[in-house]
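Note that this is a trimmed complex: some chains were dropped, and none of the rest were shifted.
Think of it as A, B and C in the order they're written, each chain with its own count starting at 1.
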């Protein structure tokens, strides 16, 4: 097990973009967009959680290098199936920021889940994926397929078996 | 925005189980299972990352209560589409551990991604979802649908556009 | 130097309330309230920062006990002099949550400062103080004086000496 040595690599500008889709009931999505979730402003909390998680990635992913992030931007956009999270992370360093972008996308989505779980525990986080990276020795990588068009039919309500 | 007061709730035994599927190329999966990844033992690192992330959930999900976890177990099992992560978290506390289980599942999967990304940058994290929770006022919740049978055909290799 | 032993104390419900006043130029306050700060929603960020900081108090204040917070609420209200932060923290534990409330108040106020400092670097954080605590052996404590009525005249703009 090792954190590979990147000391010989030059510091270069690097960018990574990751996305994720949090599938939810249409009612849940509407409640979020209308600002009617009891715990507070879901979208603001999710954006902030993403930014903070990007900074903490080396604590979260054991072999990640600690990196001086130069910028992080998190957006959440509604789709028929739920909310699409998009994170862009930038640095000028010796290694890339893919893990920071992916970690931030998970944190933003899980924050939405946390704030809405009392009304929709069946939400599913799908398609957490790198879309693009550039900079560094390995150059630019771009996901070929477009992010798949979301299925027309939203997730069916899961029927929970209540017990106790 | 508030971390809702749970002080009136009794401390009860609680369990949450979450799963996730990290889709990858068959070659990547075989390399992991054969212990041939250059950065080290992927499965051991992923399990440990999941356990550590469960403990740090309140740092990661802003409105989560700090909870005294009594047990965490992370397993990874191969499937045709990649690796399925399963996390079980237990506590005896005033609020549930769903977020801890989901956060751990993400951390375990992202750790696999991190250790293998140089050979398979197109991996996708899908189906991060709660499977089961029990304990507490809201009782038992069980996901109704079985975790979907993975598609027969594994993910196609994404063709990366290299640019410099 | 020691973290004093509280193991003999019973677990009881405890509450602490702290407040603080971030003094700023009237223009800055208006910009915040109008949602026109370039970095994003200042009030949402400040509330979330306060909640997260409350949870991290034992990392921040060396001799603080780690405590299972049961609830945290952060509000910010405009006054002529700027923004008044109010934090209420609750727990059911062996020691009080005064430090958590004070730490959260500082974090919320500093987050406002950070997001607006490019337009008003002279903001001053004043009157960070405990207002109330209850629960535990030492019982209830209530600040006697009302939070001082803010001075009628807002802070004069500080003239910065620019040098290069």
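Observations on the model:
We adopt the following convention: a residue touches a chain if its C-beta (ideal position, glycine included) is under 8 Å from a C-beta of that chain, and two chains touch if they have at least 3 such contacts.
Since this is a predicted model, take the numbers as computed values, not measurements.
Sequence-identical chains make up the whole complex; the displayed set comprises 3, and the total in this structure is 6 copies.
Throughout what follows, only the chains that are shown with their structure count from here on.
Chain centre most remote from that of subunit B: C (centre = mean of CA atoms). As for how the two copies subunit A and subunit C face one another, over half of their interface residue numbers coincide. Chain geometry summary: the mean Cα position of subunit A and that of subunit B are 14 Å apart. Rounded to whole angstrom, the centroid-to-centroid distance between subunit B and subunit C, based on C-alpha atoms, equals 35 Å. The distance from the centre of subunit A to the centre of subunit C, with each centre set as the mean of the Cα atoms, comes to 29 Å. The residues of subunit A that reach two or more other chains are 40-41, 44-45, 48-49, 52, listed in rising order. Contacts from subunit C toward subunit B in the complex involve residues 13, 44, 47-48, 51-52, 54-56, 66, 68-74, 90-92.
On subunit A, the positions that touch subunit B within their shared complex are 1-2, 4, 20, 38-41, 44-45, 48-49, 52-53, 56, 59-64, 98-99, 102-103, 106-107, 110-111, 113-115, 117-118, 121-130, 133-134, 138-145, 158-164.
Against subunit C, the residues of subunit B that register as touching in their complex are 1-7, 58-59, 62-63, 65-68, 93-94.
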